[in-house]
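Read the structure below first, then the notes.
Only one protein chain is missing from this complex, and each of the others stays in its spot.
Up next, subunit A:
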């Protein structure tokens, strides 16, 4: 399976951007953006779909951390 060339990459990135915009507008409700989701999966290799999905999750998480602050996990409890 050959790697996507420049045009194919651009097509994939554009459909990803459309999907992400839809998700942003619809508060991450995947159901409302089915059309964009299938478009995205058609234009991008499966591996990239997984990668970009994870990336979006990470970016959302990062945004949350930056806005709400970070609460470190509690370590092992001291034996009383």
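Convention: a contact is a pair of C-beta atoms (placed from the backbone, for glycine too) under 8 Å apart; a residue touches a chain by one contact, two chains touch by 3 or more; residues count from 1.
Criterion: contacts and distances are computed from a predicted model.
Asks: Just by its UniProt name, which of "Synthesis of cytochrome C oxidase 2", "Organic solute carrier partner 1", "Protein YIPF3" or "Gamma-secretase subunit PEN-2" is the chain not shown in this complex?
Replies: "Synthesis of cytochrome C oxidase 2"
Asks: Which subunit A residues touch the hidden chain?
Replies: 1-6, 9, 12-13, 45-48, 50-52
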